[in-house]
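Okay, handing you the structure first.
Apart from one protein chain that is not included, each protein chain of the complex appears where it belongs.
Labels A, B and C are assigned to the chains in the order they are written; within every chain, residues are numbered from 1.
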Amino acid sequence: MTENSPAARLEARIADRRARIGVIGLGYFGSRHARIYADHPIADLVAVCDRDAARADEIGRSLGAQPYSDFRELLARPDIEAVSICLPDRLHVEAAVAAAEAGKAILLEKPLAHDTPSARKIVEAVEKAGVRLMIGHILRFDPRYVQVYEAATPEKLGEPIHLRAKRNGIRSVAARLGPATSILFYMGVHDVDAMQWIARSRISRVYAQKRQVLGTGNEDALYAVVNFENGAIGQIDYSWAWPDGLMNGYRCALEIVGTQSAAYLDCTDQGFYAVGEATTGADTHLWPEINGRITGDLADELNHFVVAVRTGRPFIQRYQEAFDAIPVLDALARSAETGQPVDVAR
Amino acid sequence: MTENSPAARLEARIADRRARIGVIGLGYFGSRHARIYADHPIADLVAVCDRDAARADEIGRSLGAQPYSDFRELLARPDIEAVSICLPDRLHVEAAVAAAEAGKAILLEKPLAHDTPSARKIVEAVEKAGVRLMIGHILRFDPRYVQVYEAATPEKLGEPIHLRAKRNGIRSVAARLGPATSILFYMGVHDVDAMQWIARSRISRVYAQKRQVLGTGNEDALYAVVNFENGAIGQIDYSWAWPDGLMNGYRCALEIVGTQSAAYLDCTDQGFYAVGEATTGADTHLWPEINGRITGDLADELNHFVVAVRTGRPFIQRYQEAFDAIPVLDALARSAETGQPVDVAR
Amino acid sequence: MTENSPAARLEARIADRRARIGVIGLGYFGSRHARIYADHPIADLVAVCDRDAARADEIGRSLGAQPYSDFRELLARPDIEAVSICLPDRLHVEAAVAAAEAGKAILLEKPLAHDTPSARKIVEAVEKAGVRLMIGHILRFDPRYVQVYEAATPEKLGEPIHLRAKRNGIRSVAARLGPATSILFYMGVHDVDAMQWIARSRISRVYAQKRQVLGTGNEDALYAVVNFENGAIGQIDYSWAWPDGLMNGYRCALEIVGTQSAAYLDCTDQGFYAVGEATTGADTHLWPEINGRITGDLADELNHFVVAVRTGRPFIQRYQEAFDAIPVLDALARSAETGQPVDVAR
Partner (left out) sequence: MTENSPAARLEARIADRRARIGVIGLGYFGSRHARIYADHPIADLVAVCDRDAARADEIGRSLGAQPYSDFRELLARPDIEAVSICLPDRLHVEAAVAAAEAGKAILLEKPLAHDTPSARKIVEAVEKAGVRLMIGHILRFDPRYVQVYEAATPEKLGEPIHLRAKRNGIRSVAARLGPATSILFYMGVHDVDAMQWIARSRISRVYAQKRQVLGTGNEDALYAVVNFENGAIGQIDYSWAWPDGLMNGYRCALEIVGTQSAAYLDCTDQGFYAVGEATTGADTHLWPEINGRITGDLADELNHFVVAVRTGRPFIQRYQEAFDAIPVLDALARSAETGQPVDVAR
């Protein structure tokens, strides 16, 4: 068939119905992205990349994808239309800019970047290249958070008075991640984004205190009080200091109280308990593996990315909203360093 | 293009990648099936049917599907490959047999049928026609139930000692459904299937008592004690008598205790609360509508059906397992009538 | 002072303001009774008794009470006005009859007796002697149960439709108690009493199934469906088979649904969690030891006994109500043996 024959055009249309995807970075999240794409009805996982070539080989083989250890080689493939970037925070800017320049649609695991200047570079590269960018803010796909968001419309809630967000994890995760990230950029970005989204307002001023005594290589905890542009006050509670025996491995919550009503969520109870030498739980929301597949919020997020890429539908979160969390994290870091309130520089 | 031209064959392959589906019965569940298919990456909702022609028209128009008021006309369309049947229990046998005879793959909302002879007719029709049949046992797609199932392997659990299942709803639902179903076939089939699946054993003997004083047109409650073939004992707690103010509108639970370990789930806490004149909840698991779409267990179930139909992969539940619940429901009904223990006739 | 001098009479009045109490049986509960009396503002723990003389000596010394190893010697002391009997079930009848004959006010730990004939003997001895008898039904002093009781008045609840009670414990307790009791008389009596109290009606017919495979020397589990005289149906869920790692060591619940409203309690969440190698809980209701004292339901129960003995006020539960639970337990045992429904013999 020649390139312009009707048959060739039809063949192209067949191919075109499926999204050809590569995954860059095969750690905890990247390997899950790869598995989800490999199982998606209209995605083809065609390539995976990790600087650990053996890991890339193994995952590539098991999922039928070409392995790479250099993401630039993966990005050079013209048949790949979209990529998930699941690298450590500090490597986001280089990979995301390269992906933009290569013309790929990008699903970039949160945080957008590890500081405001890097975030800006990514946004500029994306806008210059005219490619699509979605940040992996999984809470936007968590029914509990979305229910709070929908209960907090101005019509129902009135004016927001105060919001509180909690995200606590266990110390072995802090030790495992080491200097690859920080409590603010690993955990904090979730809740800063969620609070601004749900409050329909941005954070303008912050005050934070932190601790670092466990020696995990990361902060143990960071507590903050924040102000929103609309007058609401907020409270943030991040910890990576919980003992590893914490039920389900994490605790998170969010609440918003308005002049007319209020709404809250609490993830402590996941609805499932196993009882042996102790009582333990299991994930039933984020990325539970059931029936041999990864389901839940992460699968829904990746499905949204694939479908939006294929259909041209808008992402439910514009990247500008994700960007808006980064200066808040920078301000929180500065406040925790100086012990003084800090205005968010936008 | 002629039918055998290369272009026609390619066009056919394009079409072939998508499942062309019809939905029969547009009540609470049928309308949700229709919306989920209409939004699915590889499903085309091509037809909907309700004996209320106006309802079929309205839903068909909003979702871009051809409306029918006679399911036999829908089934006569050769381009429709698969159907969801979401009719009242007593109408299952006629529609399912017709769908089988029309050669369609069938997703039949639970229960398989409203009694054992009808269930047998459906199974025979399906086997004779050589079509595929999946029963809508949504708990097989609920992470909480699947986590219990996976915690209850013989290696982990040892021998099952006892199991308890609870499914309670509100009285206005009982009144709304009226004589279209019964507490056993509407609620009970969920848990009889789940208990037999999780216990890896079938129920062999039952004893039940029921109440009917609220005047909803349905039973208010049915309590039972059952025996499993493997020696385990079980307890079943069905109620449709809760006041409508019940948080989230339902309560369900399942637990299994074995010689080595135990596991349980409880759906009371859905993790989300809205506070106004009272504190209320919202669905975060079954079929939550978030971001303008229906997600959760029901969406995952329909995705499984579509993908399995397209790829030829097996359904995670064989219809024989679904069939195995029906004689238990019949026995429970008989015991509740007679006040005596009843052996399950298989 | 002579015995009839005014000073002697006043001295007697001083003594009289305090209840002089002995505790018979110093196991798990008896030792707690002793500690609570020793700390009570108007009780004097004057004697303790255990057939293990060393244990009686040790506890007597630590609490300033005279130790006995023969309860008849303790009962022979005329200065002791009231006794707690905390012996194994099968020894209740002998000790309670002796205490009645000795003219003591009696707090008899539940169950009243280990079968209906024994219960009858105790009641007859008490009535003949004209002494006061209170059964240690601690749930009557648990705010959660009393709140359900008060929410279930006919005015609020309407007519009871169905009730469910759950009491589950861990297997090591079953093994520790061995043949000294049974699942019905140790656990079951709590809920049979509570259900009849809250339903304002007695159980008239029962059906039960049980398991005994763990080899603890006790039943592992007993499931039952029951009928009440007022038409309500009930469900009972007893287990001693849970692994020892069960959070808080027990699970209990009770719910009642009526024609107008409903109420329920669940003891799974005690409000307190400790996190180390696992997440565990602690008692915050039954008999928590806080600030160096035993508080909670058990302390409130014993306070009620002491004050009622001193003031002549009626006990909140008449012993006839406690008696009414025993024939139900007998019927449940018979049904579990025969596999047939059994009418309760009153």
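The criterion applied here is as follows: a residue touches a chain if its C-beta (ideal position, glycine included) is under 8 Å from a C-beta of that chain, and two chains touch if they have at least 3 such contacts.
For clarity, every value in this text was computed on a predicted model and none was experimentally measured.
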- Query: If the hidden chain were put back, which of A:A65, A:A224, A:L254 or A:C267 would touch it?
  - Reply: A:A224
- Query: Which residue, A:S31, A:S182 or A:S239, contacts the hidden chain when the whole complex is considered?
  - Reply: A:S239
- Which of C:Y37, C:F71, C:F141 or C:Y186 touches the chain that is not shown? C:F141
- Task: Just the residue numbers, please: which parts of subunit C touch the chain that's not shown?
- Result: 6-7, 10-11, 13-14, 17, 40-42, 140-141, 143-144, 146-148, 150-151, 260-267, 269-276, 282-285, 288, 290-291, 295-296, 300, 303-304, 306-307, 310, 316
- Message: Need a quick check: the contact residues on subunit B for the chain that isn't drawn.
- Response: 242-247, 273, 275-280
- Hey, which subunit A residues sit against the chain that's not shown? 159, 161-162, 164, 207-211, 213-214, 220-221, 223-225, 227, 231-235, 237, 239, 241-243, 246, 257, 259-262, 266, 268, 339-341
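Please note the rule applied: only the chains that are shown with their structure count from here on.
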- Chain centre separation in whole Å, for subunit B relative to subunit A (CA means): 34
- Query: Approximately how many whole Å separate the CA-defined centres of subunit B and subunit C?
  - Reply: 45
- Note on the structure: Among subunit A residues, those touching two or more other chains are 273, 275-276
